[in-house]
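Report on one structure; see the data block that follows.
Of the protein chains in this complex, one is absent; all others appear in place.
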Amino acid sequence: MDARSQSPRYHFLAFPIVGALLAALPFALHNNYYIGVMVFIGIHTILALGLNLLMGYAGQVSLGHAAFYGIGAYTTAILTTMLKWPPWVGLACAPMVAGLAAYLIGMPTLKLKGHYLAMATLGFGMIVKILFVEYYPLTGGTSGMTGIPPLSLGKLQLVDDRQFYYVVWFFALMLIWVSYNIVESRVGRALRAVHTSEIAAASVGVDIAKYKIQVFVLSGVYSGLAGALYAHYIRFVNPDPFGFMFSIQLVVMVVVGGMASIWGAIAGASAITLLSQVLQRFEDYEVIVFGAILVLVMIYMPQGLTKSIVDLTARRRSAKPSKPEVLP
Amino acid sequence: MTTGAVFLEAHDVTKRFGGLTAVDSVSFTMKLGTIKALIGPNGAGKSTMLNMLSGVYLPTSGRISVRTVDVTGQQAHKFVGLGIARTFQTVQLFGNMTVIENVVMGLHTKCKTGIIQSALRLPSVLREERMVFASAMEHLERVGLADRASELAVNLPYGQQRMLEIARAMASSPEMLMLDEPAAGLSMKETEHLALFVQEIRDSGIGVLVVDHDMRLIMDISDEVVVLDHGKKIAEGTPREVQTNPSVITAYLGEEAGDE
Partner (left out) sequence: MDLTSQILQYVLSGITVGAIYAIIALGFSLIYNAVEIVNLAQGEFVMLGAMLAVYVLQAAGVPLFAAVLIAIVVVGGVGALLGLAAIHRLKKSSPLSLIIITIGASIFFKGVAMHLWGKDALPLPAFSSGDAIEVHGAVLVPQSLWIFGITALMLLGVYIFYERTSFGKAMRAVAVNKHGARLVGINVNRMVVWAFAISAALGAVGGIIVAPVTLASYDMGTMLGLKGFCAAILGGLGSGGGAIAGGLILGILENLGAGLISSAYKDAIAFVVMLLILFVRPSGLFGGRSADGR
């Protein structure tokens, strides 16, 4: 797998372009419904970014990432409604709590060879969901928690979809930048090295387990932040969005966007979020389509849609000049 | 570094895979500034020995010590810190990285940038990157690969891949270098080049443990030879002593003549 598909120059060019497009988008979208969808795409992008680092660079999968998302959402919900802490403080604490949870799960399992993390996160996800449902003194049970305060900037309360759009995408772009920096650094190099040859990576002193744990905690932190953003956007949490099915949807986003591709995370999050909006109209088909996408993409385009499309066009382009010049 | 000082000791090291005893109670010492050869027919347990001396395999029994400190059971990634670097029988490069990045990986333990500094791209990160790439370039120059620095490692011809692997190992400034069949697949000329380089490394005070089937190379460059057969050490001594040892001739050289 070529994890180095993006060269730095290409990236730094892409950054302002994507930023400008995103900043301009709300002016083109008159319907608030679409702004809402864009907010969700932003939140899902943050989630997919973290999971993408884990799957694409640490070679591990989390089958319970929705739990960290949920922990982020409930952390800020509890802190801001029960303890009346300011929303920004809740937003700052949520990623820490989620990161800590990831550390506790990752620490014992990532030291082992094999896919123990997948199993542990699967179990963890189920337990967390059950806790959300059953531990109602803290979580409000199935009816959830209402009255989560909105984020505010000075006197301005961010209750409008358009305002929140900028908040979410500000964080999403920041984290894209951060993820990109990590991937293009000593740490990213070490992770790529592990990918090609674990034994050689160890022989030059790469502490594989340490990096896997760091990446997993980081992805937990991202998810916690996404969860907190979700909570302050919807201003209500209940256990529904944080189940096994959503964990799988996140995996689908990463797979479709392409593992080990930072920009692919946006692509995957957009594609799957939009697709599930469309599919909601034919609700029963949603799962079938998701399942089929997962299997087919994994079998026929294991690099993900974006990478495969780029490869295909590149092949076409490079095919032309290589043809002999002596055409009739 | 003091040439001749004992660096590493293996005491009665044994490795079993299920019912098969790949290495059977082998002991020897490695000195600084010395080339030691480990020879024996295919399947004798040479690679397994190297894998134990670099933490890839856990010995079933026995002890390994470095500068008299017991390091048995340490994880593989800790061995670089102990001053041990190695190459592999089947070349293990980071194929999707450039040639220079491979050497930069060899400098991994000499850098400090962690995940948080990299995430924020602090100035210290960029400074360290510049330093590391410059240092890697020097290592590439030593093996004559400087002009191919920005190519992908997979695109190098085989002989150069082997040299790159050695350059990567040397980048960690080891005190002991282990080479598993470095001459396999090399041309005569490349082998000569390799011999000179290995002797140069030895002369700088580094201990070299080399496994190879090229007897001329081994007899030319080694100071000491250890012979393994079916996992057991059957002889140890200078190249000359080993060559005239009757059990070596029957167990090893005879077989060698028979199947190659």
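Labels A and B are assigned to the chains in the order they are written; within every chain, residues are numbered from 1.
Heads up, the rule we're going with is that a residue touches a chain if its C-beta (ideal position, glycine included) is under 8 Å from a C-beta of that chain, and two chains touch if they have at least 3 such contacts.
The shown structure was predicted, so the numbers you read here are calculated from the model rather than taken from an experiment.
Student: What residue numbers in chain A mark contact with the hidden partner chain?
Tutor: The list for chain A reads 55, 59-61, 63, 105, 108-109, 111-116, 118-120, 122-124, 126-127, 130-131, 134, 244, 248, 251, 255, 284-296, 298-299, 302.
The rule is short, and it goes like this: only the chains that are shown with their structure count from here on.
Student: Report the inter-centroid distance (CA atoms only) between chain A and chain B in whole Å.
Tutor: 41
Student: Would you mind writing out the residues of chain B in touch with chain A in their complex?
Tutor: Chain B reaches chain A through residues 54-56, 75-81, 85-86, 88, 92-97, 101, 104-106, 108-109, 111, 113-115, 118-121, 125, 128-129, 132, 168-169, 171-172.
Student: Quick check: in the complex, which residue numbers of chain A touch chain B?
Tutor: Residues 1-4, 178, 181-182, 185-190, 192-193, 196-197, 199-208, 211, 214-215, 218 of chain A touch chain B in their complex.
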